[in-house]
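Left out: one protein chain. Kept in place: all the others.
We just call them A and B in the order they show up, numbering each chain from 1.
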Amino acid sequence: MSLLYALDIIGTFVFAISGIRLAAKKKMDLFGAMVIGFVTAVGGGTTRDVLLGSYPVSWVQDVNLPLTIALAVPFTFIFRKYIVNLKRTFFMFDTIGIALFTISGMQKALSTGIHPALAIVMGMVSAVMGGVIRDILCNEIPLIFRKEIYATACLAGGLVFSLLDYYTDLTENVIYLITTVVIIAIRVVSIKYDLSMPKMKDAPMDGAD
Amino acid sequence: MSLLYALDIIGTFVFAISGIRLAAKKKMDLFGAMVIGFVTAVGGGTTRDVLLGSYPVSWVQDVNLPLTIALAVPFTFIFRKYIVNLKRTFFMFDTIGIALFTISGMQKALSTGIHPALAIVMGMVSAVMGGVIRDILCNEIPLIFRKEIYATACLAGGLVFSLLDYYTDLTENVIYLITTVVIIAIRVVSIKYDLSMPKMKDAPMDGAD
Partner (left out) sequence: MSLLYALDIIGTFVFAISGIRLAAKKKMDLFGAMVIGFVTAVGGGTTRDVLLGSYPVSWVQDVNLPLTIALAVPFTFIFRKYIVNLKRTFFMFDTIGIALFTISGMQKALSTGIHPALAIVMGMVSAVMGGVIRDILCNEIPLIFRKEIYATACLAGGLVFSLLDYYTDLTENVIYLITTVVIIAIRVVSIKYDLSMPKMKDAPMDGAD
């Protein structure tokens, strides 16, 4: 089992837990929690695959992904007390998760021969759409549109990936590593210093219909 | 016209009515009601087809499906007084509807050669996603995540279907019948005794972010 695949499984597991936790807050039943965990974990990759017309979509090819998600439900239930305290650990896993999903999403997109700028978009879609679908199903405005640097870190990482891939002779693994470090660094720095993208509310557009 | 096809049309009609009724409650106009009816009826099958990459999607192949849905609008409007009183009848049609959609969804999924466990998921997606999209468009947390045994009945039926298909020599029609009976029985019993899946709220996760 390659390192990339192992990280993919870990990312899936952590993303599933974030969905299950929101479902629990919304007082959904166990089934609802499992479904929300599922779409959080696979929603990004599935959206990318559907947009690219790349069939079958990822989780249909690899039964380990659904299995990993199914395991996340009892895990979250049993360790619920600790998960709350492990916020920092989960932040780190989540950040590694979006880094990895950005990279694997870009690779899959590039392999279909699309424009590199669109591959960066697809990498970001892979990383963040799961969370967007999770929030829509739970009837919330997607968190990603409201809080901190998140998708922007994916876009920046995707840009670095593209430039290194195009202009240097670095091996794939080194490019992966640098991209991951860039995404994690942007996330950590933006959280530490409470950075966020400027809000559009600064514009006096209240009269807009 | 086969029995399976007739049931498919009835299921489509009943699902469309459930969408139109919610649209009416939300004070949408006639067009909105028609669209909500439409997505409720075809949303599950369409999601399954898009996930499987099985083109063209079902309602594009069979113009009878859109026609059935179009007829559901005046039907609901004319018989609105009776439909409210026919709750029990509609519950039965709806339950037959999800049973049938589970079966036809599984069959279509299996025909693409995916893992049987995923075919069960696809059967459930076919049966319930229409209602999920209906609720999202009406800005509600999907009912399926909040109330009673519903999707779980589809999963249980799908499991029975799989086991019978794999381990027995029963004909297709007999397997369909048993699966339908299982799904209906689970629904009826769970409603009668007010059974539901355990809620995740039992977990003290309020501190979760």
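Definition applied: contacts are C-beta pairs under 8 Å (C-beta built on N, C-alpha and C of every residue); 3 or more make two chains touch, one makes a residue touch a chain.
Quantities reported herein were computed from a predicted structural model and do not represent experimental measurements.
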In the whole complex, of B:M92, B:I136, B:L159 or B:V188, the residue touching the missing chain would be B:I136
By the document's definition of touch, the residue of A:S111, A:N139 or A:T168 touching the omitted chain is A:N139
Absent-chain interface as seen on chain A, which is shown:
50-53, 112, 114-115, 117-118, 121, 132, 136, 139-142, 144-146, 151-152, 196-201, 203-209
Residue-wise, where is chain B in contact with the chain that is not depicted?
20-33, 35-36, 46, 50, 53, 55-57, 59-60, 63, 66, 76-77, 80-81, 83-84, 87, 136-139
